[in-house]
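Missing here: one protein chain of the complex. Every other protein chain is in place.
After this line comes subunit A, so read on.
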Amino acid sequence: MNVRIHALTKVIRRKTVLDRVEAEFEPGVIYGVTGANGSGKTMLLRAICGFIRPTSGYVSIDDRPVEFNRRLPERIGIIIETPGFANHRTAWQNLTDLAEINGDFDEAETIRLLTLFELVEHRDDKVRSFSMGMRQKLAIVQALMEHQRIILLDEPTNGLDRYAVHAFMEEMRRQREQGRTILIASHHEMEITEIVDRMCVMDQGRLTMDG
C-alpha cells in the first residue's frame, strides 16, 4: 500500500512538531526514520494512523485520505511507545483479544512469530511476569500477526537482546518480500541501517529523505 504525506503540519501549543512534511512510502520497501528525541518521528507515525488532527495537510493511503481518529479500513501493524498490554492476562490472551477486534486471527502465523521471538513457551504466562524485552517482542508479534499491509514501528528494538534483534531484522526482510510498506523509527541510526532501503531524517519536525 502506498502511503503519502501531503504538506503535513502539526502545531501543538504553538510548537510546530511536524513542519510541512512531504513524503511517499511505497510497498516492498523498508524505510528508516531517524532523528533526535522530540524531532517528530513518533508524531509522523501517529499522523499516518490518524491519531492526530493535522493543523494542515493530510495523509493518504492508496490515494484515500486518512480520517482523523477513525478506524482504518487498511490493516496497520503498529508499535508506538510503551505497549499497553493487559498485565493480568496471558500473552496468548492479549494477542487473541487484539485479534478479535478485527475478527481475523491466524493462529499458525501467531505461533510462528511467537516461536521466532522465543515467546512460545511463555504464551500462557501472564504479561505482568514479562521483562521489558519480552513485552517488546510481544508487541512486535501483535504488530505482525494479522498480515498487516502497513507496518509502523517506533523504536522496535528497545530492550531486545542480540538474538531478538537478529530475528527482528530477518522478519522485516521477510515482510518486505511480501510487499509490506514498512517504516521503522529509531534514534539509533546505526542499528537500523542494516535493513532499511531508504533512510529519512527528522529534524525539528522537518523530514528529508536520502537518495
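In this text, contacts are C-beta pairs under 8 Å (C-beta built on N, C-alpha and C of every residue); 3 or more make two chains touch, one makes a residue touch a chain; residues count from 1.
The rule is short, and it goes like this: contacts and distances are computed from a predicted model.
Among the names given as "ABC-2 family transporter protein", "GntR family transcriptional regulator", "Cobalt transport protein CbiM" or "Pyridoxal 5'-phosphate synthase subunit PdxT", UniProt records the absent chain under the name "ABC-2 family transporter protein". For the options A:Leu44, A:Ala139 or A:Met202, the residue in contact with the chain missing from this view is A:Ala139.
When the whole complex is considered, the residue among A:Ala7, A:Ala36 or A:Ala86 that touches the unshown chain is A:Ala86. Interface note for the absent chain: among A:Glu22, A:Asp62 or A:Asp97, the touching residue is A:Asp97. Although one chain is not drawn, the whole complex shows that of A:Cys49, A:Val120 or A:Met209 it is A:Cys49 that touches it. Residue positions on subunit A in contact with the hidden chain: 12, 46, 49-53, 69-72, 76, 78-81, 83-84, 86-89, 97-98, 101-102, 128, 139, 142-143, in rising order.
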